[in-house]
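Pasting a structure here, questions to come.
Every protein chain except one is present and positioned as in the full complex.
Labels for the chains are A and B, by order of writing; each one numbers its residues from 1.
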Amino acid sequence: MKSVTEHLSFCTKQRREFVNITERIQTLVVRSGIREGLCLVNSMHITSSVFINDEEPGLKRDFQQWLDRLVPEDPSLYYHSRTGEDNGAAHLRRTIMGREVVIGVTGGQLDLGPWEQIFYGEFDGQRPKRVLVKIIGA
Amino acid sequence: MKSVTEHLSFCTKQRREFVNITERIQTLVVRSGIREGLCLVNSMHITSSVFINDEEPGLKRDFQQWLDRLVPEDPSLYYHSRTGEDNGAAHLRRTIMGREVVIGVTGGQLDLGPWEQIFYGEFDGQRPKRVLVKIIGA
Partner (left out) sequence: MKSVTEHLSFCTKQRREFVNITERIQTLVVRSGIREGLCLVNSMHITSSVFINDEEPGLKRDFQQWLDRLVPEDPSLYYHSRTGEDNGAAHLRRTIMGREVVIGVTGGQLDLGPWEQIFYGEFDGQRPKRVLVKIIGA
């Protein structure tokens, strides 16, 4: 069994941002030389997310608008704010969007469907964050 | 390390449908000959889901009713509709229900709890869709 451990680094300009990381993950898979296996991609932070959906600007706005409705930004709504933090909403939003994805590796490539794109979802950015990429297989 | 890659195909009669795929996945695991490992089951589409919950008709109605409340169907609510698509709600619903499950393989069987059942959750059906099943182990 072979394994490869890599990290991606982010420091988004906006507090909230969706960054398409499909090509970066695909490059790491090809470079790993692993032909058959699994690829774990997870945020190492608890106010950001890794998820798979569509590369379509309108849909990205829909996600943000929907998260605003399900998890209002206003820090006064959250007990978490008593710690001095103002990112309670970010913790809940990332829960809906998901911490991680696990993707098949087949024939040395990411085994994605035709419209599947991998995103890093930042909900409390403008500071350094990391994503773990762990590929295991043979 | 051994690995097996399989696909399930769906073309649901209804636009929204939950299909129990537990037996089909179990059959693939047994046929793989893998005794100990992990089994990834993921939708290859971004408007459908793979999730684990209960095989109970009332609960399946509860899921649909709840998704209607959290993510209204009306296409006029979504920026995504400007592309000509009418499935904005399906993209968000699948996000709540989840893209994938990872299940342990123990003693050559799916290592599921007593009531765990695996479902394909379709939110924009009546056309061909696929699920990836990737089993790795020894």
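We adopt the following convention: contacts are C-beta pairs under 8 Å (C-beta built on N, C-alpha and C of every residue); 3 or more make two chains touch, one makes a residue touch a chain.
No experiment lies behind these values; they were computed from the predicted model shown.
Here one chain is not drawn; of B:21, B:96 or B:132, the residue touching it is B:96.
The hidden chain makes contact, of the residues B:10, B:51 or B:123, with B:51. Residue-wise, the contact with the chain that is not shown comes from A:44, picked out of A:11, A:30 or A:44. Listed here are the subunit A residues that touch the chain not shown: 1, 3, 5, 38, 40, 42-46, 70-71, 78-83, 88, 91-92, 95-96, 98-100, 102, 130, 132, 134, 136.
One chain is missing from the display, and on subunit B it is touched by residues 1, 36-38, 51-54, 56-59, 61-63, 65-66, 70, 96-98, 101-104, 106, 111-116, 136-138.
The criterion applied here is as follows: only the chains that are shown with their structure count from here on.
Note: centroid distance subunit A to subunit B, computed from Cα atoms, is 20 Å.
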